[in-house]
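A short worksheet on the structure shown next.
Of the protein chains in this complex, one is absent; all others appear in place.
To keep things simple, chains are lettered A and B as they appear, and every chain counts its residues starting from 1.
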Amino acid sequence: MNHVLLSIMRKEFRHIRRDPQTLAIILAWPVIMLFLFGYAITMEMRQIDTAIVDLDHSPQSRAFIERVTSTDFFNVTAVDIPYNEYEKVLMERKARCILVIPQDFARKLQKNPRTKIQLIIDASDPNAANYISKYFSQIAAQYNFAHNRIDFIPFTMESRLLFNPDLKSQYFFVPGLIAVILLLISALLTSIAIVREKELGTMEQILVSPVRHYQIIIGKAIPYTVIGFIDAIIILAVGHFWFKVPIEGGLLLLLGTMIIYIFTGLSFGLLVSTITTSQRVAMMAALVSTILPTIMLSGFIFPVDSMPVIFQYVSKIIPATHFLEIIRGIMLKGVGFGELKTQIGYLALIAFVLNAISIRKFKTNLEP
Amino acid sequence: MAESNTNPILINNLQKSYGAVRAVRGVSFEVQEGEIFGLIGPDGAGKTTIIRIVVSLLAADSGEVLFKGRSVGEHIQFVRTNVGYMPQRFSLYQDLTVRENLDFFGDLFKVPLDVQRQRREELYAFSKLGPFENRRAGQLSGGMKQKLALSCMLMHEPDVILLDEPTYGVDPVSRSEFWDILKKLAERGTTILVTTAYMDEAHLCDRVGLMFDGQLLALDTPSALLKQFDKPLFLVESSRPHETYTALKNADFKGEYNLFGNGVHISAGKDFSRNKLIKLLEENRIEYKSIRPVQPGLEDLFLELQRTAAS
Partner (left out) sequence: MTENNYAVTAENLTRKFGSFTAVDKVSFAVKKGEVFGFLGANGAGKTTTIRMLCGLLQPTSGQATVAGYNVYTQYEQIKMNIGYMSQRFSLYEDLTVRENIEFYAGVYGLKRKQIKQKTEELLTYLKLWDQADMLTVSLPLGWKQRMALSTALLHDPDIIFLDEPTSGVDPDSRRNFWLLIYELADKGKTVFVTTHFMDEAEYCHRLSIMRDGKIVELDEPQRLKQKYHADTMQEVFLNVVNEGGSDK
């Protein structure tokens, strides 16, 4: 194998070893994020303050309420409040939603399966509102099921709910986090590793040696790929064993696609490093251009399908969009290589384009 | 004694270690008002450590350090507001222009604008940076950066300043003009503690402390120090000084001999004479152009002290 490349890699590993603080942060950070997402910033909600107005007082309505209160999603804080106080209750945050069972609930239920229940949700937090409505749809569905109805109360469900029957948000954020963190680590570390040498002046010495630029680039990229990979495995392990996220599909396929994805991140970091000259700028650029789009536009939090059309196009050039489909597919649905070809193709294409640009832009001299 | 002492800087039996390395091992000296005090020594002798302790950036392990009569450790704020300090390899805001850097430091030290303008012109005269006023600091040459850093520090005029290798990489012309500025400041009563690797600059100090291995081996005015070098010193002029030097080394010559630009300086005790020297050179078949006695400089003394300190 290429001796020059080996030397550069060895040196890069030594830098990493000499700076245990940074290494510790890099390795601990994903786990911290995971627990933050898992516990502190729960995207799923429990104990939602709920007001229940039962205008029917029939056995059926009571049965339905019973269903609602028996889950720990809802916490009943007010009962049978008068109509003119609905708004006040929501305003004062006594409850975040009000379930109103109409007077003729039981009667209508017998005659006509398409009966309506009113649900008033405080939508000032749209995300929460979204979840609340989903929980109710779910409960309604179960109620219908239990009462042996042929027709369901009409409701829509996101396709992802299908593979996450318990509504566990870790099913989303574990794969999502892997996507965010892998991209960030690989982009951030590579770009900083190169720009740091520019800033310290050590690049000058390397540039007068006969090293080829691809050797510098790859020599620096590989060690950080390894670290990124270790991070990925840590999250995967914690996600699987602690948060009990399944890995339905093939582990090898998963790891393989991760490497492609990391490579995309690296290519992006390279691009950042070729156009910036200070670590500060490189870091900002890498952070802003990876974290934000990855979290907002890749489907990590908001489903791509429900985005404005223009953002749907934008999301196509974000590596995480494709990787999320891949990793969720493999982990939650157990799909195989065949179904993922398109996404893998996209990833490879993005990496190729980024690489082509950065190799073109990488300067082998000190020209500004 | 310490209470009544009003010297701007007083250091008494200062000790400082970094782990197992004893960087400063019992150093004592005072710097008087309006004096230029040069701290000279090889790399790693402990000069920077002392300066950092005086400006309260490092804490002493033991010993007394007084700044204007107050203990540095207990009056950190007082020290920092009254001292001018230029660290070694001080780098500026690379993305600001020469002028912006100067203005920033002027404002930082709350120097009135008209004084700033006047000082800037004075400093341009020494640094020759005037024509490059609008160039980013990052695009200056190495020496120009150093001169800009110096100028920034000199935008204000505290009455005590400490400079750690201020003339690193500065060319001879600017160095001599920089020292003119220091002289002027000292005449106005500014106290200056400076380190340098240039022995010609050491000659310009009022007093010089020679440090080796964390200890002060000699301290006096340059002329008094040179009296310590009380043996005859000869210059063996040669067009290839290093060959002369190497020949002496190969001959296992026991005296002192050092490479200089125009030849080798040789001394070997009080009774070393021109005749003995000629004999030595001829015995070893060392070629030379001429031999003449020379006045020893601080560089000779430094090299001698370093050799004795090492052995």
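In this section, a residue touches a chain if its C-beta (ideal position, glycine included) is under 8 Å from a C-beta of that chain, and two chains touch if they have at least 3 such contacts.
Remember, predicted model here, so these are calculated numbers, not experimental data.
Chemist: When the whole complex is taken into account, which chains on show are touched by the absent chain?
Modeler: Touch partners of the hidden chain, whole complex considered, are A, B.
Chemist: In the complete assembly, which of A:N84, A:Q110 or A:Q205 touches the absent chain?
Modeler: Checking the options A:N84, A:Q110 or A:Q205, the one contacting the hidden chain is A:Q205.
Chemist: Kindly state which of the options B:V170, B:L185, B:L225 or B:A268 is in contact with the chain not pictured.
Modeler: For the chain that is not drawn, the touching residue is B:V170.
Chemist: Considering the entire assembly, which residues of chain B contact the chain that has been omitted?
Modeler: 41-44, 128, 132, 139-144, 146-147, 165, 168-176, 197-200, 239, 241-242, 245-246, 258-262, 299, 302-303, 306
Chemist: By the contact definition given up top, give the residues of chain A that touch the hidden chain.
Modeler: That gives, for chain A, the contact residues 3-4, 6-8, 10-11, 14-15, 18-19, 200-211, 365-368.
Assume only the chains that are shown with their structure count from here on.
Chemist: Could you give the separation in Å between the centres of chain A and chain B, each centre being the mean of its C-alpha atoms?
Modeler: Centres of chain A and chain B (C-alpha means) sit 59 Å apart.
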